[in-house]
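Since the structure comes first, as structure tokens, the remarks are kept for the end.
Shown here: the complex without one of its protein chains, the others still in place.
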Amino acid sequence: MLSVAVVGGSGYIGGELLRLLLCHPKVRVAAVTSDRLAGRRVDGVHPNLRGLTDLCFSPLDALEACDVAFVARPHTQTMELMPRLLEIGKQVIDLSGDFRLRDPAVYERYYGVPHADPGLIPTFAMGLPELNRERLTTADRVSVPGCMAVAAILALHPLTEAGLVTGDLTVDARTGSSGAGAAAGEVNLHAERSGVLRVFAPLHHRHEAEISQATGRDVRMTATGVEAVRGVQVLCRATLTGGAGERDVRRAYRERYRDEPFVRVVAHRRGPYRLPEHKILSGSNLCDVGFAVDEESRTVLAVAALDNLMKGGAGSAVQCLNVRLGWPERLGLEFPGLHPI
Amino acid sequence: MLSVAVVGGSGYIGGELLRLLLCHPKVRVAAVTSDRLAGRRVDGVHPNLRGLTDLCFSPLDALEACDVAFVARPHTQTMELMPRLLEIGKQVIDLSGDFRLRDPAVYERYYGVPHADPGLIPTFAMGLPELNRERLTTADRVSVPGCMAVAAILALHPLTEAGLVTGDLTVDARTGSSGAGAAAGEVNLHAERSGVLRVFAPLHHRHEAEISQATGRDVRMTATGVEAVRGVQVLCRATLTGGAGERDVRRAYRERYRDEPFVRVVAHRRGPYRLPEHKILSGSNLCDVGFAVDEESRTVLAVAALDNLMKGGAGSAVQCLNVRLGWPERLGLEFPGLHPI
Amino acid sequence: MLSVAVVGGSGYIGGELLRLLLCHPKVRVAAVTSDRLAGRRVDGVHPNLRGLTDLCFSPLDALEACDVAFVARPHTQTMELMPRLLEIGKQVIDLSGDFRLRDPAVYERYYGVPHADPGLIPTFAMGLPELNRERLTTADRVSVPGCMAVAAILALHPLTEAGLVTGDLTVDARTGSSGAGAAAGEVNLHAERSGVLRVFAPLHHRHEAEISQATGRDVRMTATGVEAVRGVQVLCRATLTGGAGERDVRRAYRERYRDEPFVRVVAHRRGPYRLPEHKILSGSNLCDVGFAVDEESRTVLAVAALDNLMKGGAGSAVQCLNVRLGWPERLGLEFPGLHPI
Partner (left out) sequence: MLSVAVVGGSGYIGGELLRLLLCHPKVRVAAVTSDRLAGRRVDGVHPNLRGLTDLCFSPLDALEACDVAFVARPHTQTMELMPRLLEIGKQVIDLSGDFRLRDPAVYERYYGVPHADPGLIPTFAMGLPELNRERLTTADRVSVPGCMAVAAILALHPLTEAGLVTGDLTVDARTGSSGAGAAAGEVNLHAERSGVLRVFAPLHHRHEAEISQATGRDVRMTATGVEAVRGVQVLCRATLTGGAGERDVRRAYRERYRDEPFVRVVAHRRGPYRLPEHKILSGSNLCDVGFAVDEESRTVLAVAALDNLMKGGAGSAVQCLNVRLGWPERLGLEFPGLHPI
């Protein structure tokens, strides 16, 4: 059994990592850290884990060497911590934003502080097997993209890669309340957050930098908080190039994702679920990707949906683990999602 | 114009008082206090008041004499403050729990601290016009009952008054998230609270003491937090006395509430809204009351629903003001509620 | 008292018209029609009207002459019926889509059938006082715009009127479930609709034709069904012209809407409600309008929110009535909305 540690296990991403790793047939969870909750039972904070584990949180200082360290700590704190973590885990899979952006200047612009350890950045591989599976088979340092970035990148990549779109990209992202984390403030109380359409990032959001980096295009992103607890949906608007039409778009998606275990192309003529919908993806590692084309106005709308704690976080991290270890990529990630829910 | 002050205006009850008082044709809001937010605009915290007022919060110490002081401060703190408040307002209408229970020993059992000023308790009239309108026409000190207590008392009173039920009463109360207040903790974050059926008081809840006091019966109350933001619904189970039947029950409700402006008897044979439902009462001061009778098992289920911030709080307080001033009881409380919502 | 009739009173817009008209101080509801429900009590279908009226639905054929007929009938059926309705009501205020589009060819393209009575179209004034109050003071035939169109037109008009934006407009509209109506199909069952982000119109929606007509620009509209029951929010993206900057945009909104009773400019620097949010507008006739500007990318995002059954339908209709009769424009439309909800 592979021994893994979850560094920062008190939050929602940490809890989701634990759910997946405790159920994973080839993994043993050696430790879960939380300085605030040190000594308390893990299932006291994550009630869905009752009966799965008797683990208690341990302080970060008590962490011992392990095969793989999954890191679910806040942005800007993780980069300070990383040198220590690299000594603890033979492999490190980071879910923070600190090693996603290759250009330290871009990092500083979007995170408001200079990067503490720019030299480490290029040693991390992007944790998105659909784009760089080959490198991930040998990568010992992985940085998982942001939840909205994963959705937008998977929605747009077949179009940009095939040269079917031109010019800037606009991304309208909608995200559920779990994205704000388990320590979110009063503005995320149920009474304030319930039923909202909260445009919290009207013109720019951090994740647009990741999308630009992956697509090579200028991206303008709007982000809205919606009623869901889990779930991200992105609507990406682009302009078709010269001769490109709906047939080319459809072919690009089909070919690009034919063999991907976690991407479904959803672009049906009718039905309430004819385009990607986060609602049926809760708990699954799937990213549904679809599109609509208006040849007259030369517009393509690329749509993607996922569970922000799964394919948008913990699920992608475990997928990267499977790729790195040469295990079946779907191992421990088989849950297909529910309908209705 | 009558000059009123809202003492403790940063919370949800305080905000609802402001909405009602700012729209009330015979009232002028002279001051709103919040030490924490002193100097900040009121509509920054209560966005629905934008365009209705330019008021800012003032510190409690700056409060000047006014005709009526509405008090929306936390339990156990209000009783300490009351002597000062009684000097500020010619009339005081209190929405805390501190002056609801006539017996200080019962107060201590349910609130966990001895009452700071037992001598004041009998000087307060219960702020429920449906039960003691006469006294409220002259009462200068009013204590508004708790939201779940209002619903249960109005549901049960026709039965106990007419001697139609015998023995103990069980009350199953369901309440929305606004009841936890604007400063509720992490367990009330949207991600934790959304869609819950949280049995937070399985066998006893404070409000049962108010129901016992008003009905003269032993009451066992269960309270569950539900998805709604606003709204309380209570299901009260009682045993019919000897000869009593459905006809007697129906007559008791019809006669008791025939002339009440804010109580509707809702007990239809069919339809999705055949019994009281909080959903259609948001923003209204109505309490819908209904019942179902099973003569075979000698059981009556009394059901009531209301908006916990309105008839369960701020609305009842304004209703008491109207009664005291001899104004039309519905003045400023005409909103009927929405369907669908 | 003015005698009014509601033609088609069984739906959600019809019910909202009834709520407003029954509470309106200068109006008497003479009749409510529904062939399907003829003879049944109105409050059986609209439970929030209990206690407000004993009216029953009457068949359309039984309708007698009245001062004003409000028409809330389905698209494509209303135009057939209009000649009869014009004989019944001295004034007619129509809430269907049949008289919104001035060009019959555009109507046919968006509604899929040729217009039955093109000659009548120019006799209807657009029921949006913010744009044509003057004409509405004398108009006996009014056509109220669609809910998403009202929001988008009010969001965009200050920009297009002041020449601050150039090129095509994209509108990302989000709408609640009541928009599908009281007779919506199985895809709108709670189990299917709850929590959705349903992109039901990915690239074109009927209402874009109304927005184009009002702004003189090409519009590409995406529509998504969201969790809310009531509420529309639109995000409109446009490109700033040459020298235009945030200051110009802010001035344009402030000046355009300074004296409007039902439009609030909401564009704050921070806070959860710093941009328009439908959540706090349920039951109110307000349309909140705001914006965000990114001078670097020359982009402006105009945002608007409203209650689709109120300012997006019944509320605007009553506002038009007030304008036509020379009554205070806010009469019967004073409800400010709730927070929290």
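First chain written, first letter: the chains are A, B and C, and each begins at residue 1.
Methods note: a contact is a pair of C-beta atoms (placed from the backbone, for glycine too) under 8 Å apart; a residue touches a chain by one contact, two chains touch by 3 or more.
Being a predicted model, the structure only gives us computed values, none of them experimental.
Of the chains on view, those touched by the hidden chain across the whole complex are A, B, C.
Within the full complex, the residue among B:Thr222, B:Ser284, B:Asn308 or B:Asn322 touching the omitted chain is B:Thr222. Touch with the chain omitted from the figure is made, among A:Ser143, A:Thr160, A:Ser178 or A:Thr299, by A:Ser178.
Interface note for the absent chain: among B:Asp172, B:Glu210 or B:Asp307, the touching residue is B:Asp172. As for the chain not pictured, it touches subunit A at residues 12, 15, 19, 23, 44, 46-52, 178, 182, 229-230, 264, 266, 271, 273, 277, 280, 282-284, 286, 334-341.
On the side of subunit C, the interface with the absent chain consists of residues 12, 176-178, 180, 182-184, 186, 188-195, 227, 229, using the contact rule stated above.
Within the entire complex, the positions of subunit B that touch the omitted partner chain are 168, 170, 172, 174, 187, 191-192, 194-200, 202-204, 218, 220, 222, 224, 226-228, 231, 233, 235, 237, 271-272, 275, 277-279, 292-294, 297, 299, 301, 303, 305, 340-341.
The definition used in the following text is that only the chains that are shown with their structure count from here on.
Of all chains shown, the one whose average CA position lies nearest the global CA mean is C.
One finds 35 Å separating the Cα centroids of subunit B and subunit C.
Touching of two or more other chains is recorded for residues 12, 178, 182, 229 of subunit B.
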